[in-house]
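Notes follow the structure.
And then chain A:
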Amino acid sequence: MATESAEAEVAGDSAVELPALPEGSVAAFDILKATLGDCVLGSHIKPTGDLWVRVAAEAWRQAGEVARDELGCVWFDFLSVIDWLPSPFGRDMDAEQDRIVYGAPARELEAMEHGYAGGESRLQVFARVAALPSGSNAGVAPAVILKADLPDENPAVESWISVYAGADWHEREAWEMFGVIFVGHPDLRHIYLPSEFEGNPMRKDFPLLARRVKPWPGIVDVELMPGEAETADGDGAADAVGGAE
Partner candidate 1 sequence: MIAVLSSAPSAVGVLADLSYWQQTVIKAGVVAVVIPTAALILGYVFLLKMMSFVQSRLGPMEAGPHGTLQLLADGLKFLQKEDIFPEKSDRFVFAAAPVMVLVSTFLLYVALPVGPDAVVSDLDAGVFYVLAVSSLSVVGILMAGWASANKYALIGGLRAAGQLIAYELPLVLAVVGVIIQAGTLNLQGIVLAQANGEIFGWGAIGFPYIFTQFAGFLIFLIAIQAELTQPPFDMPVAESEIVGGYQVEYTGFRFLFFFMGEFGTAFVFAGIASVLFLGGWYVPGFDVDSNWLNLLGPIVMLVKIMAVSFLVFWFRFTYPRFREDQLQKLAWKVLIPVALANIVITGILKVAV
Partner candidate 2 sequence: MNTTTREQMAYIAGQAADARLNVELETEGMTLNIGPQHPATHGTLRIVARLDGEQVIEAEPIMGYMHRGYEKLTEVRTYPQVTTLINRIDWLGSFANEVPFILAAEQLMEIEAPPRAQWIRTILFELSRIANISLFLGDMGVQLGALTPVFYAFRDREFVLNQIEAVTGGRFHPNFDRIGGLKDDLPAGWIEETREVLGKMRTFCDELEDLLMGNEIFEVRTRGIGIIPADVGLSYGLSGANIRASGVDWDIRRDNPCGLVYDELDWQVWTHPDGDSFARYWVRLQEVREATKMIEQLFDGLPSGPIMAKVPRIIKVPAGEAYVETENPLGAMGYYIVSQGELVPFRVKIRSASFNNLSIAPWLLKGVYVPDIITILASLYFILGDIDR
């Protein structure tokens, strides 16, 4: 899925599986690679044309500038953070029915599995910027999703406000939800939560308190697909539910 080397991925995918990789995305990746050099750490291109590029955290703002100026991605879509830590709480579905139907939820931490374009750290900031499809300022690629690894201790990255004005609120949200500091952001304040709120609720190790208080009742009524008869599996589930009660 994700590889560490950008070249290997682009070349490998295009040569073996998908000869017709979207030209725009490849060209956009080439521009990014040429401008940012070693700061491009990984990439992934889907046949639909979606382009993922992982850059080093110190080149984050520069990557945004390149995307805006060189790739023509003038439209700011969103910016957020992914916490790749596997949840220590599993699915938080510890009702009896769930244990019986799906087995006990995993509790021990597994290894981190990063998504497209790879990753090294727990927190990754990612953003999508898109280009206009037509007109004089049409972009090289329709859109690019940029990612950057953040250090586990004191995750911080340069703010994008000077590049895309719309990043303001998104960075406030990311700061509040994940505790990522955006250096150069003038106004990192809580945006959704009360200003005395402590913690970063979107981090995986932040428990979903509603579930702590009241366990999820579980999947009680399993909806059948049209035309599907009651199967042995469904009977089993129903039995299990009955048994649990």
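Operating definition for what follows: a contact is a pair of C-beta atoms (placed from the backbone, for glycine too) under 8 Å apart; a residue touches a chain by one contact, two chains touch by 3 or more; residues count from 1.
Keep in mind how these were chosen: all candidates are chains of the complex that A comes from, given by their letters.
For clarity, every value in this text was computed on a predicted model and none was experimentally measured.
Participant: For chain A in this complex, identify the touching candidate from 1 or 2.
Facilitator: Selected candidate, touching chain A: 2.
Participant: Which of the residues in chain A come into contact with candidate 2 in the complex?
Facilitator: Going through chain A, the ones touching candidate 2 are 1, 48, 50, 52, 74-78, 80, 82-83, 87, 91-93, 102, 113, 115-116, 126, 128, 132-135, 142, 145, 164-166, 168-170, 177, 190-194, 201-202, 208, 211, 216, 219, 223, 225-226, 228, 231, 233.
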